[in-house]
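Only one protein chain is missing from this complex, and each of the others stays in its spot.
Read from first to last, the chains carry the letters A and B; within each, the first residue is number 1.
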Amino acid sequence: MLLVMYIVAIVVEAMSAALAAGRRSMDWVGVCMLGCVTALGGGSVRDMLLGHYPLVWVKHPHYLLITAGAALFTIAVARVMHRLRKLFLLLDAIGLVLFTVIGCNVALEMQLPFVIVIAAGLITGCVGGVLRDVLCADIPLLFRSELYATVSVVTGLVYVGGLQVALPHDLIMVIAMAVGLTLRMMALRFNWSMPKFVYTQDLH
Amino acid sequence: MLLVMYIVAIVVEAMSAALAAGRRSMDWVGVCMLGCVTALGGGSVRDMLLGHYPLVWVKHPHYLLITAGAALFTIAVARVMHRLRKLFLLLDAIGLVLFTVIGCNVALEMQLPFVIVIAAGLITGCVGGVLRDVLCADIPLLFRSELYATVSVVTGLVYVGGLQVALPHDLIMVIAMAVGLTLRMMALRFNWSMPKFVYTQDLH
Partner (left out) sequence: MLLVMYIVAIVVEAMSAALAAGRRSMDWVGVCMLGCVTALGGGSVRDMLLGHYPLVWVKHPHYLLITAGAALFTIAVARVMHRLRKLFLLLDAIGLVLFTVIGCNVALEMQLPFVIVIAAGLITGCVGGVLRDVLCADIPLLFRSELYATVSVVTGLVYVGGLQVALPHDLIMVIAMAVGLTLRMMALRFNWSMPKFVYTQDLH
């Protein structure tokens, strides 16, 4: 079940990235590469930072093929994508909370401290999108809008907090993901966002 | 022989990067750093992703000095560089296929699966240029034009495919590099490129 959701999540991430590539008129190779980096980059950065080898896609190379294939497939179906907009936002939100929980689990298995577990979840959930924006020469969307990172942190906190309680592991995972998912969908629905910090003076 | 070609390749990469730095009016330190990152960055990212330590330039620090020196030297000879344009494109293409084969070899020695061997070649051949473009705040050229990445993948495929055949290792390496080099030079000559994916609708 988790595996199916993980594959759906990397496919959705790859397809979103492919559309971002299309908006910048990248060629097919660029579309594939941006798809792979976006879908698998968050977990890769987490594993490199924690020294957790081998990386997921090195161990399971078919994930690389799936994301590259999903990115290419997007080129074929791009015309009808806007009709699936709402479904995509939902799947993207599921991907965010799922990646977060997976990232937390990696750090938990390495018996790392609480703060690092939350950070590992955040990195897994959000860094793929940051890499996508950097490769598109944009300021990462994550730094400027929506509760994306906040959702990841809240999901991580509920999950790690829940593990202190005597409840089944799977149940806590489902609860954490449900809380994160609800927060994300409400943020999208009601246009919630973090306050911005606007600074106009030049320090230098 | 391979070592000589490798050093020529990193020198050429460093010199191209130095010209890119000059086009953005970077200072001499920036020129050196961009040269080192471009020439040695692809192999470094590959090694960090695969957990293959120590990195090449950490083991052989003189590569770092050679690339920094080549970048600085470029400042002195920049005026005559445009006359060597064709030679440079040839050397750059040799660098691409050579880096690719070296990257494949690293993954082969680690006994990684087929897909990862190809990916390791691609990363080694292409990521240096991606880092250069990111540090210049540009969308990577790789994602938008030419058969650069494709050449790397084809070279990797011929090389890894060839290893299944009962031929001497060195011969297969030469054949793979010759195929890749030919493809690259023909792509430059006839202005071949991958089809672009142009998407104008906004998903969000």
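In this text, contacts are C-beta pairs under 8 Å (C-beta built on N, C-alpha and C of every residue); 3 or more make two chains touch, one makes a residue touch a chain.
Bear in mind that the values here come from a model prediction, so they are computed numbers and not experimental data.
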item: Contact footprint on subunit B, counting only the chain that is left out; value: 16, 18-19, 21-31, 33-34, 44, 48, 51, 53-55, 57-58, 61-62, 64-65, 75, 78, 81-82, 85, 88, 134-137
item: Contacts of subunit A with the absent chain, listed as residue ranges; value: 48-51, 112-116, 119, 130, 134, 137-140, 142-145, 149-150, 193-203
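Following the convention adopted for this analysis, only the chains that are shown with their structure count from here on.
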item: Between subunit B and subunit A, distance of the C-alpha-averaged centres to the nearest whole Å; value: 29
